[in-house]
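In this view, the complex is presented without one of its protein chains, the others remaining in place.
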Amino acid sequence: MKRVVGALLAGAVALAAIPYLHVAAFYESFLYLVFLWVVLATSWNILSGYSGYVSFGHGAFFGVGVYTTAALAAKFDWPFLATLPVAALNAALLGVALGAIVFRVKQVRAELFALLTLAVTFIVATIILNTPIDGGPGLYLSAVPVPKLGPSAASSFFFLGLVAAAFAILVAYGIYVSKLGSGLFAIHDDEDAAEVLGVPTYRYKLIALAISCALAGVAGGIQALFVSYVTVAETFSITVPLTVVLMSVLGGTRHWAGPALGAAIITTLTYASTAGDYVLAGKASVGLILIVFVLFRPEGLLGGRARRHPPVAPARSQIEVSARAAAATAAWNAATSGSRIAPGDSSGSTLLAVRSLSKAFRGVQALDGVDLAVRRGEILGLLGPNGSGKSTFINVVSGHYRADGGSITFDGQSIAHLDAHRIARTGIARTYQIPRPFAHRSVLENAVLPAMFGAAALDRRSAKREALRWLEFTGLADRAEALPAALNLHQRKFLELARALASRPRLLLLDEVLSGLTSSEIDSAVQLIWRIREQGTTIVLVEHVMRVVVALADRIVVLDQGRVIAEGRPGEVMAHPAVIVAYLGSKGDAAG
Amino acid sequence: MTLPSLTLVAQAVLSGVFVGALYGLLGLGLSLSWGLLRQINLSHFALAFLGAYLTYQLASVGGIDPLLTLLVIAPCFFAIGAAIYWLLARFAVTPLNSLLVTFGLTVIVESLIQWLWTADFRKLESHYGNVTWRAGSLYLPLPELLTLGIAVALCTAAWAVLRYSDLGKALRAAAEDAPIAAAFGVNERALAMLLSGACAALAAAAGLGLALSHTLTPSQIYAWIGVVFAAVMIGGLGSALGPLVAGIVIGVSEAVTMALTAPSWAPLVSFSLLIIVLLVRPGKIAA
Partner (left out) sequence: MLQVDRISVHYGAAPALWEVTMRVDAGELVCIVGPNGAGKSTLINTIAGLNRVSTGELKLFGRDLTQVPVHRFCREGIAIVPEGRRLFSRMSVRENLELGSLMPDARARRAESLERMCGLFPMLPGNLNRPAGALSGGQQQVVAIARALMARPRLLLLDEPSLGLAPMIVRELFQAVERVNREGTAVLLVEQNVPAALELAARAYVLDEGRIIAEGAPAALRAQPDIRRAYLGIGEPEAR
């Protein structure tokens, strides 16, 4: 990391020499424009590229910056440099106000967010046009003194642009390697899964938005002085919002330097073509580039991670894989027999208490007054025919859905109305029936995330160690650098397990973790589950593979149509008449 | 602020209806392709303008009646629309990426227009333009009436097809659950290409409306994007009559705002409406 920062600073210093090399002012101005677009594209990417919330409203924040500086400098005689922090602040405030409302509305997905932010641009433009801020004729900044930062005015803008661009790239890089960045990329891949693993999605999106807007505001402020005459039409045109998307897509939205690269290329192309008769050809080719990249290389020039790490060769025989997992488990047992996740407490006291839990979807009552208690240290089997509410139960307890009624108490704390990421922090983890790994992150990174954001809340280095430990536990350590797409179903299920365990949960909810596995794979999974319980983790196991549940579970609860119909030890429950009826029907109910 | 006369307000409402009808006509193709095909076709606007310019060219230079030019332009555009669908489907483009790809197309078409017709203003002078009917003290210019008529006719026809014909039902079913629709015989691929072609032909019709009443210049393409998207989203995706109704509501609100205050406040109306709808009833938009 230090190398990258050092290289960037060295590059900036090298570029700083240019004004002193007596180059024509044209080149300084051209480079200034490159720097400006670097700031705009990089700032846009911090929210939209990293988190996937593509915004078409960058023009609004840019424009707010333009007009803040223009108004303060031209009308109130503020010194130019002093206006820049205010420009940043105003833009950030607008963004956060917008985000605070919009991010709370769950159904606003990608394309809606894009169009909504476009609408905001038009609204801001209209307001500025019609109020004394602009009022119509535009604002002149020709009387505002340009700070003397270099041998000429053009040089001063060069330096302003250079500093802003270097700063923007450093911020983008800093976020990229930080916890915030990991969270944002997780949100991009699967926001719900990220939330359930402990990432505070709402807060992170707002932070990214604020930073993105602030940088755009600064760029706007500088540009205001550069053009020295600002109008609403020019400032809020469709150019800025759409061009930053193009530049970032070209360079690579998942890379901190992608937008900068794209900005350099596009700016050069555009200005190379204005020089001659090829303006239109240049413009058309820009459109063509966008199409080609979105279709053929959506990850952009710098986004080629998937290609640099070709899929690992398909797994060898199932038996070998299971044997390796079993061997790993055995070795792990021997090495760590002392350390446990949670203090072993077989006192049987209640860890999770659920009372009258209800949840309905569009008229279907999925949970209908469920009363359930999970005792510390036990393995509880949760069974029931399809549609009985088992998955809904897990979804509600983990915070994926809000309960309609009833209470959930975890270790004395009421969690029924908490955001999912807070529930994760209390020590509850879950797996998904159909594995939901973060597709663009390696296996190791998938496990590091919950270690950082979950109950354990470790720093990155410790999280990495913890993640590796759990990957070894599940036999995936040699696949640590692979992408999830390269894993088979068995391995992906084990990755789900490793991910859930990496947050050091006290309660683990397993949602049909065995479905789709072969007999031998199931055996190795059962071994794992036993070892997990020996750690001290309490487990709720939703399953259909009956022989497994009957063998593993201390107690079984059976649901049918959203209600508990039986509870007790496995042998008793499975012979209970109500249960047999629920699963197999009774002879008397058959047709005829 | 002095209150304007009733006549002025009535005339404003009327002009709002006229421009709203054009919003609706522009929005029809967009709404159908977004709602039924999950493709957000930004190039719909560029195509509409291309159609407008072609209408202008054939009518002004070729001397053909503007309404008849549609008979030539619409079929050509049908082919273009089918081709665009094919391209997006072939690469399994997500709705968001379809927005980006069609933005690229927009830029290309805009460049094409500028190359062929330059950035100079072009206005179609037709014999329709000279006719203005009167209803009491209100003026009803013929070009705008024609556009209104075309908009109402096409939107109603689209609505009827979607609602009552087997074709329309198949389209709606495929939009909801394509595999099961296929299991009952719906050839989703063929239907989608058909619909996409039809939407492009509708863009041509919108282009006619644009040519009849407005002065054309390439950069104007972008001026319509915002408000028409607003009309589509407020009217409901996949709806044929929704964009028309929403468009007229927006048009009238804008016109009345303009009459009562200043013209430049108009955009605030449509976008505020849009934001309110999006936040209060996003479910209507979420396809």
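Labels A and B are assigned to the chains in the order they are written; within every chain, residues are numbered from 1.
Everything that follows uses one rule, which is that a residue touches a chain if its C-beta (ideal position, glycine included) is under 8 Å from a C-beta of that chain, and two chains touch if they have at least 3 such contacts.
Only a predicted model underlies this, so the values are computations on that prediction, with no experimental measurement involved.
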Chain not shown: contacting residue from B:110, B:188 or B:254: B:188
Sole contact to the chain not displayed, among A:60, A:260, A:508 or A:574: A:574
Where the missing chain touches chain A, by residue: 314, 362-364, 385-387, 488-489, 515-516, 518-519, 544-551, 561, 571, 574-575, 580-581, 583-587, 589-592
Positions on chain B where the hidden chain makes contact: 166, 169-170, 172-173, 176-177, 179-188
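As a convention for this text, only the chains that are shown with their structure count from here on.
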Touch list for chain B against partner chain A, complex: 40, 87, 91, 93-97, 99-101, 103-108, 110-112, 114-115, 222, 225-226, 229-230, 233, 262, 264-268, 271-272, 274-275, 278-279, 282-283, 285-286
Contact footprint of chain B on chain A as seen in their complex: 54, 101-102, 105, 107-112, 114-116, 118-120, 122-123, 125-127, 129-130, 136, 237-238, 242, 245-246, 249, 280-281, 283-284, 286-291, 294-295, 298
